[in-house]
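The following block contains the structure, expressed as structure tokens.
With one protein chain removed, the remaining protein chains of the complex are shown where they sit.
Showing chain A:
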């Protein structure tokens, strides 16, 4: 005891105590915590990030920079979040084929697992919106009519009354929302990809977004019926006028030619 009390004021005593305490806590933790699972989680997360980083280096780094910091060819991805990656890569927009006014959606070339890995890597660069869950964009508890009103107020200016798409300046465009999955619509509203403004949760609440998705599904979904017959693209009077000229008046002129050709037989000598 004397030995101990004699050295307790030794300059290194605090360090020794700290080390002992740490070793004790660590040992206890190692003994009691569900060690194997914690290890697996950590490795899978860091594995996803690692894999994502590799995918990123091959498919994305040439434009977005080796560390996602952005270059003159592509914006910085720090802080865009997993939702942005899931949308851009999940709809085939990224990786881009070529620069242009706007990157169009095309065939998706990554599997969902790879997209998740990319998303994990990008969200490790800086915090951003996460990929939404089914509870956020699913149809339960959505008000379709309210969604319609919100859609006409916030979205129709660019995407047309029922989301058929429209033109923006200099070759940019608001794409058609037909066949876009609810998750991607949610992510687009959340992150504002390319030329679209972002509608974060203070602008359009989670419930608002859910309503809008439900409305789109009702008026522009796979099971939407068109009570009046052929929709003609749902583009309004221009396609209707074209149809009236070609199939309306065109058919009537054909009928007129037919009637005029069948005249009463004149008695010819």
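Just so we're on the same page, a residue touches a chain if its C-beta (ideal position, glycine included) is under 8 Å from a C-beta of that chain, and two chains touch if they have at least 3 such contacts; residues count from 1.
The criterion applied here is as follows: contacts and distances are computed from a predicted model.
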item	value
Name per UniProt, for the chain absent here [options: "Cytochrome bc1 complex cytochrome b subunit", "Tripartite tricarboxylate transporter TctB family protein", "Acyl carrier protein" or "Chemotaxis protein CheA"]	"Cytochrome bc1 complex cytochrome b subunit"
Residue among A:79, A:138, A:166 or A:192 that touches the chain left out of view	A:166
Omitted-chain contact residue, chosen from A:50, A:149, A:178 or A:206	A:149
Hidden-chain contact residue, picked from the options A:48, A:77, A:103 or A:174	A:174
Missing-partner contacts on chain A, residue numbers	101, 144-145, 148-149, 152-153, 156-162, 164-171, 173-174, 215, 218-219, 226-232, 234-245, 247-249, 251-253, 255-257, 259-261, 263-264
